[in-house]
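One structure is given below, represented as structure tokens, and several questions about it will come after.
The other protein chains are all here in position, but one chain of the complex has been omitted.
Coming up: subunit A.
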């Protein structure tokens, strides 16, 4: 055995040519996080809705928490199948019933994150259309166009091509940095203030709401381990790409969130965003560097939102597909489009939900940015926090049951610290959920939305128990994803 393995293998080297290196994985990971979308969309909205000026510090703090979380996460990824899905960790760490509950939470969270994006695309595109044609349709018309494109590309299985994605991503980051420099060169009369990095400016009333939005900016980072099977060296490529991705996102977002406050001063940012919403950073850029730079930024804002939408659409559709293959969802969701190799049923379901959401918001004339993009984003962020917490606990339990020679730091200490920090964040988010929703503190809706997750968890546990009792062969394969049909054997 060892003799044959030492010889260079024609098979392994042929397959290795197809594999991904660290830069490719980082590109995939950050592109789902869509830098310009977060900097131009999420950050100003977070300032506006929460009134918290400590957003820059929040990004750094969350980066640290995510890095802590990633320690256990990437370690367990080496030991489990279907590593890309949170519920696989729960299923293989805590138990299959808990895995089903986690899967439900994941479906809700990813769905919310994707659907919320339909709220931002309108305000991203409107200023451009006004500038070019002098008129723009209502937001929901633009959202419907984006919806149709996303649905179609999802069915055709057009993942935005790696090369296009890289070009877009590099230009986005370049534009964000140029905007930042412009902001920094034009400080408010009071001078450059570092108030945003002061932890004291984050931990004020509304902190939980700010955190939930900021979390959504990190969504996508967890997808790095999906590439474990496709990376050159799963022990090195994936951890490195994950930490690198987290560091890039945390630092870039933090600096950009801070830079936005420099021209207005920390005291003026909330008022400025309330007036200009997502146009703020483009107006700032136009004032500092001319309209050409600002227009390039606006165009990239649109492409960034689209790319993000497609990425989340496909992530969710694949999640649904994997659950269909396990028969946890009806097996029709495990069907493929033969011609395009797309997870067809999941994609169609996702598209149908998008249409419903756009219609409801258009009919009731609700504000797409604060009520759709922000609310759904924060709701998804809350779900993501829950998933991260459950995953951290799963890591600890998994390694307690399956000793593997990994260090105590990776299997116990880091995941425990991450779980603790994440639980605290969930608590703070729940306390401030009225601010997130912009409702009275005693409005029932603030408990109904987080309650949806509780209901999903209960239903998941019930469904898991039903499967255990009535279809043990399905129950045995929970958490294995596409490998469920093979019983997990390679």
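Following the convention adopted for this analysis, a contact is a pair of C-beta atoms (placed from the backbone, for glycine too) under 8 Å apart; a residue touches a chain by one contact, two chains touch by 3 or more; residues count from 1.
Keep in mind that, in the parts below, contacts and distances are computed from a predicted model.
This complex has a chain not shown, and the name its UniProt record holds, of "Succinate dehydrogenase / fumarate reductase, iron-sulfur subunit", "Phosphate ABC transporter ATP-binding protein", "GPP34 family phosphoprotein" or "Sulfurtransferase complex subunit TusD", is "GPP34 family phosphoprotein". For the chain missing from the display, the contacting residue among A:340, A:370, A:402 or A:465 is A:340, taking the whole complex into account. From the options A:116, A:368 or A:481, the residue with contact to the chain not on display is A:481. Residues touching the missing chain, restricted to subunit A, are 1, 4-5, 9-11, 14-15, 18, 28, 84, 157, 159, 162, 223, 226-227, 229-230, 314, 318, 321-322, 325, 331, 334-343, 481-483, 485-490 (touch as defined at the top).
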